[in-house]
Every structure is written in C-alpha cells, then in structure tokens.
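Rather than the whole complex, this shows some of its chains in their spots.
Which chain is which? They are A and B, in the order written, and residues in each are numbered from 1.
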Amino acid sequence: MTFGQTIANSLHELWLTTGLFGFLQAGGWGNLVMIAVGFLLLYLAIKKEFEPLLLVPIGMGAILCNIPFAGIAAHTALHGEFINGALQMHEMSGGFIGMFYDFGVTSGLFPLIIFMGVGAMTDFGPLISNPKTLLLGAAAQFGIFIALLGAVALGKWVPGITFDLYDAASIGIIGGADGPTAIYVASRLSKDLLGAIAVAAYSYMALVPIIQPPIMRALTTPEERQIKMEQLRPVTKTEKIIFPLTVLAACIILLPSATPLLGALMFGNIVKECGVTDRLSDTMQNALINIVTIMLGLAVGSKMQADKFLNLNTLGILALGLIAFCIGTSTGLILAKTMNKFSKGHPINPLIGAAGVSAVPMAARVVNKVGLEENPNNYLLMHAMGPNVAGVIGSAVAAGVLLALVPVLA
Amino acid sequence: MISGLIVTIVGMLVVFLFLTLLVVSTTVMSKIVLKFFPEPEKPAAPAVRRSSTDADIAIAIAAVKAHTKQ
C-alpha cells in the first residue's frame, strides 16, 4: 500500500466509527429517534420546567446511551482472576452510565438514598395535625391497581404487548406518582421496562398542573371547592419525632416488604426532626441527594435505548401511566367528598383529595391554585400537604404489597 | 387476569387497612404525647442549617457593624 492509500484507509476506518455511519446501519434510525426524544426531554425540562432536576439528567442519559459505538451504557465488567475464593480484580470496565445503572439502579440503592433525602426534606406536621387525611393517600392508590389490571388485560389481548404480572405491577406503580418508588419496584420486578416506567412516572409528575385541574373541576361543585377548612393545630417536636417511628413500627409488624422504602424515608425524617443530627440532615438534603439524582437520572435515561424502548410496550406503559394518574386523582377526590359528607363539624375541601397521589409538592400546589380560583382567600396549601405526604406513604405501602404478593401469584 | 384481580383486591384492602391503622395509631400517639409531654422541649431550633450558621452570623454581624460605622 502506498502512504496515500494508508491514509485513505485510516480515514475509512474512522468513518466506520462515526455516528453518521452508525445511524445508517440496521436499527440506527431508532437511535436517532431516541436522541431526538432526549433533546425533547431537555427542551421540556429547561423551557417548560417539567421536573428539570430529573428530566435534564434523564434526557442527557437518553442522548448519550443512543450514540452508536460509544458504549456509554455498556454493562460493567470486573476483570481479574477468581482464585482462593476471591475475585482478584485488576481492572473495571464498562460505560460510565452503565456503571451507575449496574451499581445503583439494579441494586435498588439509588432510589432508596433519594428516599432518605426526601424524608429529610418532608414535614409530616400537617399530616400529624389531621391524621384522617392519611385515608386520602390510601384512596389515591386505586390508580395503581386499575392500571395493573389494564396492563394484565393489554398483555393478554393485544398482540405485540407482552406484559406479565410482574410488568403489570411495575406499570401500575406509576400511578403512585413517586419516582423513587416506581424505580425501586420496577428494578425489583421488571427491569426491562424500567426506562419507560421511570420516564412515564417523572413525566406525569411534571404534568400534574395540566392533568389534574380538569379532573378536579369535573368531580367537584363550585360550592365544594369553596369550602374553608379549620386551621391546623401546631404539632410538637416530640410528635414529629415519634410519628416516623410509629409508621416504621407498623410497617415492621405488618409489611416488611415495604420497609426498605419506608425505612429509608423515615430514617431521613428522623435525622431531620430529631434536632441533634443537623449536619447529616443537611448532607442528605443537599450533597447526597444531588449526587445520587445526577447518577440516577443518567442511569434511568440510559434505559431509553432504541432497541429496548421503541415498541408497543412503551406506548402501553405511557397510556396506562396516564390512566393510573387520572384514576388516582379521581378516587382521592371522591373519598374526600365522601369524608366531607360524614364529618360535618370539620369540613373537608374535596380538592385536597387530589393531592393524595403524592407528586410532592406539585399536587398540593395545584390544589391550592384551583382553590384560589374559586375563592381568592381560601389557602389550601397546608391542608393539601397532609394527603400529599400521605400519598408517599400510601404508594410505598402499595409497593410493599406488590413486592410481597406478585412473586407468589405470578 | 384472575391473579391481577386478586392483587387489586388484596392490595387495596391492605393499603386501606394499613393507612386506617396509621390514622388510629397517629391519633393515639398525639394524644399520649400531648398529655405527657406538653412541649417541654427546648424552643424549636431555627429553620436555619446549623453547619453554616456560625459563619453566616459572623458575616451578618460584620455587615451590620460595617453599616453602623457609616
């Protein structure tokens, strides 16, 4: 070969590693589509401010993992020899986002650490002040189970959709409107759908201000929306310390399968409320949750690889997730209406039932906004925070039931 | 399909039972606490993060002092 030929040859070799060449291969168009979806997520996150803390990393993860030949989401490999009952490592390889996924997501570690941070940021005061609102957090979980039924039905009757009971449970949990809970459950029961489920969960949480108000107006009368609630009594520090321990104790006795989630949540809350571990609480709420959010977002986004994502299942998940969300909102509202009828002395504004889906604190803010539209002096925010955090507990409980029951029944 | 229905029924049952139990236990807990520990706690710590407090206060004081001298 002449020198010129060698140069040309090298340029050709380089051409074989370009993204352009990759997109032109079989299935390459799919990567291009998913990169476009990634850019769309960035646009929605930045321009529309839809849950940007999660959707910016998820969008970037979707872009990076669909780059041909880059292998940024490649699984981890631990190189070494297996001798004397030990893997003697000398190297670790893999894509950097793939490593976040393998170590943090399949293990369930990242969602639990996020939950610690959420616990350290949560004020259960309004809930302790008005414990009845816990029931609204229960009612809103109907969405989970209706979507589960829908998923089972789709899996059975729609060709091209392959949901089994594990998948159905993971899809249903989108209705819990809690990102970490959804990711934790999906990582236990249905890893292949994790990407679509996480994206659906965070997208609908971001869309709460658009999805919920029409439902709220349809299911309540203007009079109901104007109901003023009694001011919440102040809660003592001791109550705030004992409440998370009470929930944890109940969970230990009745539902151990929910204790990783609720244990992490209540650990974070204790660390915040006890008043003697402020530096740990500070780190949980800032450095730790932020670091994990970055890595979790990228890792979740990396599950949006074209060959796994572009199929009918994903469409089904998106549709069912939306249904779950709407039904959860509705059942929350309906129970609040019912409770209002039976508690004359202490009126309950049915709008706060909608906050039972969780999506903290967005759903509570939406309640407040819809309430103010009807009566500019009726601030419902604190009243809605009760069902709102109850929704977090409610979906963790639902997750516990699914984790305990599905492997037995499937 | 059957198992889906079962999960749904058992699931909602447990969710409601569990949260109802929490309503009861939280109410009881609050009653006990308010009866036996009617806030003898130290005054609630300010919402400010402790770790940065010292530096912040130093700076705020410095700023106020600087202003006083003007």
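Quick notes
Basically, a residue touches a chain if its C-beta (ideal position, glycine included) is under 8 Å from a C-beta of that chain, and two chains touch if they have at least 3 such contacts.
As the structure is a computational prediction, the values presented were derived from the model and not from experiment.
Whole-complex stoichiometry, in terms of the displayed chain labels, is A x3, B x3.
What we mean here is this: only the chains that are shown with their structure count from here on.
One finds 22 Å separating the Cα centroids of chain A and chain B. By the touch rule above, chain A contacts chain B in their complex via residues 127-128, 131-132, 134-135, 137-138, 141-142, 144-146, 148-149, 151-153, 156, 165, 168-169, 235-239, 242-243, 246-247, 250, 254-255, 275, 278-279, 282, 390, 393-394, 397-398, 401-402, 405-406, 409-410.
Looking at the complex, you find that chain B touches chain A at residues 1, 3-8, 10-12, 14-16, 18-23, 25-27, 29-30, 33-34, 37-39, 41, 44-45, 49-51.
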